[in-house]
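A protein chain is absent from this complex, but the other protein chains hold their places.
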Amino acid sequence: MDVLLEAIELTKQYKGLKAVAGYSVKISRGEIRGLIGPNGAGKTTTFNLLTSMVKSTSGNIYFEGKKITGVRADQIARLGICRTFQNIRLFKNLTVLENVLIAAQIKKKYNFMSVLLSSPSFLREEKHLVDRSLELLETMGLINAKDIKARNLPYGQQRKLEIARALAVGPKLLLLDEPAAGMNPSESTELMGLIRYLRDKFKLTIFLIEHDMKFVMNLCEKIQVLNYGTLIAEGSAAEIQNNPDVISAYLGRAVESA
Amino acid sequence: MDAGLVEATNRQKQLPFKAAAGLILLFAVLMVMNFVLNGYYLRIVNLVGINIILVVSLNLTNGFTGIFSLGHAAFMAIGGYTVALLTMPVERKAVYLPDLPSFLAHVYLPFLPSLIIAGLLAVICAYLIGYPVLKLRGHYLAVATLGFMVIINVLIMNFRDITRGNSGLTGLQPYTNIWWTYAVAVITLYVIWRVLNSTYGRAMTAIREDDLAAEAVGVNLVSIKLMSFAIGAFFAAIGGALYGHLLTMVSPNDFSYSMMFGLVVMLVVGGIGSIPGAVFGAVIVTLLPELFLNKLERGIDLLGIHLPQMFGVSQVLMSVAIILIVIFKPKGLLGK
Amino acid sequence: MLKADNLNVFYDQIQAIKDVSFEIQEGELVALLGANGAGKTTIIRTISGLQKLRSGKITYNGQDISTTEAHKLVRLGISQSPEGRQIFGRLTVLENLQIGAFIKDKKADIGAEIKYIYDLFPALKEREKLAAGALSGGEQQMLAIGRALMSSPKLLLLDEPSLGLAPLLVEKIFEVIQTLKRNNITILLVEQNVYKALEIADRAYVLESGAIKLHGTAGDLLNNSEVKKAYLGG
Amino acid sequence: MSSDYFIQQLTNALSLGSIYALTAIGYTIVYGILRLINFAHGDILMLGAYFAGIIFVQLAMPFPAAIILSMMLAALIGVTIERAAYRPLRRATEETTLITSFAVSILMQNLAMMIFSPQPKKFEIPGFLQTVHTMGNVSFTNMKVLIILLSVVLMVALTIFIKRTKMGIAMRASAENIDASTMMGIDVNAVVRVAFIIGSSLAAVAGLMLGGQYGQVSPLMGFVPGLKAFVAAVIGGIGNIPGAALGGYLLGIGEVLFVGLLPSQFSEFRDAFVFIVLILVLLVRPTGILGIEEDRRV
Partner (left out) sequence: SGQSNSGETESEGAGDSTIKIGGIFNITGGQASLDQPSLNAFQLAADEINASGGVNGQQIEVISVDGKSDPATTTSAVQELVDVKKVKVVAGLSDSTYVLAAGPIAQQAGIPFITSGATAPEIPDQVGDYMFLAPFGDNIQAYAAADFALNDLNADTAWVLTDTGSDYTLGLAKYFKERYLDKGGKISLEDKYNGASDVDFSAQITRLKNLPEQPKVLFVSAQPDKCGLVVKQLRDMGVDTPVIGGDGYDTPDLVKLGGVPQTNNTYFTTHVSLGNTDGSVTKFVDAYKSKYNKEPENAFAALAYDTMYLIADAIGRAGSDDPTAIRDALLQTDGFKGVTGTISYQDGSRIPLKSVTIMKVDNGNFEFVKEVLPN
């Protein structure tokens, strides 16, 4: 098994409270993994730790076998871990295309001098960036909105744009924090299809947090359940649904898998 | 930065022609001005140009990167003093600044290299101060940079051997003329426009919009913020030097609160985050008091009514005008 | 109880609400459904006075409230749990609840209300002294609902109360809503969880691009093929 | 160094710190709610001092009446400024509100110069306040005692007001989220008005203290103390009322001791010292000593 990401005993302590306590995970390349758990269980915090947006109190993270604990957040992105946010965080006053371009450009090759001189290599590279971004927007079905300011997009499209933006960085691992939140059942079914498609097209590994059980159970090959910062279960959708601890802490009753 | 940046590549092709036409027009206008205007009006034209340099560069940090800096005047001071000291003839230093450290006492450089050295020195300072301070946000950053300005001011006031303290350095060579000023202004506009239409500029606006998200897509916050701050500092220093050599003096008072706020006023009145706005703000806020309000307060006959002398009226009217503009056009006169 | 006639609302030039009319009877639970960006939140904000009307009229218990200031509406008994929760992050959980009762007399005893809310959401009691900003998304949602109840409203506006909640809590929230209804609180409910919303609502309006597309009893809409296709995933 | 010396410096420091603290509270209270740095605050202080002077000397009213009336007049000015210049800008950017308040400040300074003349004027205080007490090598006037006591009284009263009254709670809520406060039935405009009333009347007290301590008032007298008080508010954590008081005292004490304890050639670096302290505090605590960390939750 080709392990893409491994976290060992991650802990995040806030003043009186351990938001994440000794969390470990191993995710293999190409997998779609789910992370569920009651509100406040520490799911978002876990994502924050994995992307260095929050410093861990202890524990280690390895990505493609390399230790990345404590690496700066922007470098994590460059290494190939990208994410979306639970509360959408787009560059609101920039256009859809600009949002994607900014993410796409981390691979740019020109330097400051060629910017000033607008050298051929600069122009070539810029064109390449734009082309690549447009292509991505096409894939995500956002091409017609490319010149609209992000703040003016409908909510569903904003979520898609956030995914597009993360993809533009060229990640190997994509972390999605409640991608289906605020979507109605038809919209979330559509999103499920899209995520599968993206996984295949971009050879992604996906790790997602979601409260929509239909969504998680259908999409994820393996699911982890977090409660009070610790894992209480890990396994396939079927295993999770029938785990009594999970039912009492989280599900309330077994979900009828669709 | 606007939606059009996508078309940047296309535009680049027609650009040389448009740019050349613009430059020729500017040259012609300056030529005519130089010919018909007397020293006073030329000074105003110069002031306008210098303020364009300063406001456009301030706009890069405050408008495009969302770094609320009040440190521009400090960089102007660094530039103004550096160039004043480098271009002062050695013989004059001997009598005027007898206690100057010897490495300064014996140098004499022409204007252009001095300007560049001043700019680079400001860049170094920008990195030194920016590295710790740019971690702050919003108003906290604003006061910290304001503090930087005060500290530079206090240093200038107290290193009298070099700066003559509060008295400033006077009788500087009147190097600044409209050619220098507008050449630098054009370069400033060009550089900032190029930067904005590159990955650097986009990263800057991304930071302004949401720094956390920017980080999440691989933008190195520290280095991009520093770059923005440093580019601003570079042009501020050169603007400060041009300013000093226009007034033929530099003194700490020149580079203090009123200068700083004056620049922010131009920025906001014109329209923060827009290059034409910055230019427009610089022009209007420079000209309004100089050509109109100052005359009004000295007493004037208006449509047969004699208005008496009322010094202070220009500041009052200017303040009221600013407040009204901001209330009715909160995004500035040219803001979107 | 609440009657809206031909509401038109604009954000600058953009029209978000187009000629919308609806009404809510006393004691009713009315659901407001619609895709993202349809204008549901805008309607909630307009009713509660946070968004200005371009034209149209809203009456509440016969009183014209079209231009009444938002803070006065709370005193008239209109309260809401807003989209995005908007809790006071620096105040403690308890203080948030206390502020919910701001309109009540200083001396009034709000202990009973607080106890009621802690019974509904025990998680809040556990975190009583914690700054609300440190709560997780779901906990904040509970707090927002609890806070809205503190003013003992007659008309409660709930904007996507189940958003981001764990399944257990979604159940809970819907139970709470039904309890509130039984306690004779009139409710306007905005929900993406269309199925559940229609299960408990008396009537519903479906909003599309700022205009009312459909309305009827909840049962009718549950069986409406258009609704099924667009909102229930087939 | 003798202990007398230290005590003398400390009394100096306490009275300066009290004035900074009172002024800083005004900055903080308004900033907390509106995220507005009200640069005109220093000028309200100046006007307060002028009002007190006029009431006490020209109108020959008793000194306590002068204090109270000048507080009321300053409050009125503060509320008027808020209504006319700041309310239309509730949602404007930081730079915009900053320069608006700066414009208001310039406006007030120039109007004051036109009305009161640019010359500094003597500020009269009752004779008993000028009495000098000497204990050993330590001397101070009754005015200094009044400054310190009155400041403490006012700050305690304010703390009780904020903690205990509904208006106090409403202020804290509005400081956090204006929209949500409205949803709770809080009249935010009224809250803002109260913030300006409190801030401006405290500034008036600070102004008359400055006038009393230094014996003069002038149209530009508010700028420097205003700025220092603002720095104090930031050091304490702007938006936080105890923080403003703490920052005010720290700054006052730091400043006086800096000048007093170090050799005299450092005296001129006083302002640099103030701002270096500020920057250092911010580097360690980016939102000031008692400031709450800005929300960077994702």
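Worth pointing out:
All chains are identified by letter, namely A, B, C and D, in their written order; residue positions are counted from 1 within each chain.
Going forward, contacts are C-beta pairs under 8 Å (C-beta built on N, C-alpha and C of every residue); 3 or more make two chains touch, one makes a residue touch a chain.
Remember, predicted model here, so these are calculated numbers, not experimental data.
With respect to the full assembly, the chain omitted from this view is in touch with B, D.
The residue touching the chain not shown here, chosen from D:84, D:224 or D:283, is D:224.
Residues of chain B that touch the chain left out of view are 38-41, 43-44, 47, 96, 154, 157-158, 165-168, 170-171, 174, 243, 247-249, 251, 253-254, 258, 290, 294-295, 297-301, 306, 308-309, 311-312, 314-315. Where chain D meets the missing chain, the touching residues are 1-2, 4-5, 8-9, 12, 16, 110, 113, 117-122, 130, 132, 134, 137, 139-141, 210, 213-216, 218, 220-221, 224-225, 256-260, 264-265, 267-268, 270-271.
Everything below uses one rule, namely that only the chains that are shown with their structure count from here on.
In this assembly, B is the chain whose CA centroid lies farthest from the centroid of chain C. The distance from the centre of chain B to the centre of chain D, each centre being the mean of the chain's C-alpha atoms, comes to 32 Å. Separating the centre of chain B from that of chain C, both taken as means of CA atoms, is a distance of 51 Å.
Annotation for chain C: no residues touch 2 or more other chains. The multi-chain contact residues of chain A, meaning those touching 2 or more other chains, are 44, 53, 85-87, 89. Residues 62, 68, 132-133, 135-140, 142-144, 146-148, 150-151, 153-155, 157-158, 212, 261, 264-265, 267-268, 272, 310, 312, 315-316, 318-320, 322-323, 326-327, 330 of chain B are the ones touching chain D in the complex. Taken together, the chain D residues at the contact with chain C in this complex read 166, 169-170, 172-173, 175-177, 179-188, 292, 295, 297. Here chain C touches chain D in the complex through residues 48-50, 69-72, 74-75, 79-80, 82, 86-91, 95, 98-100, 102-103, 106, 133, 147-148, 151, going by the rule given at the top.
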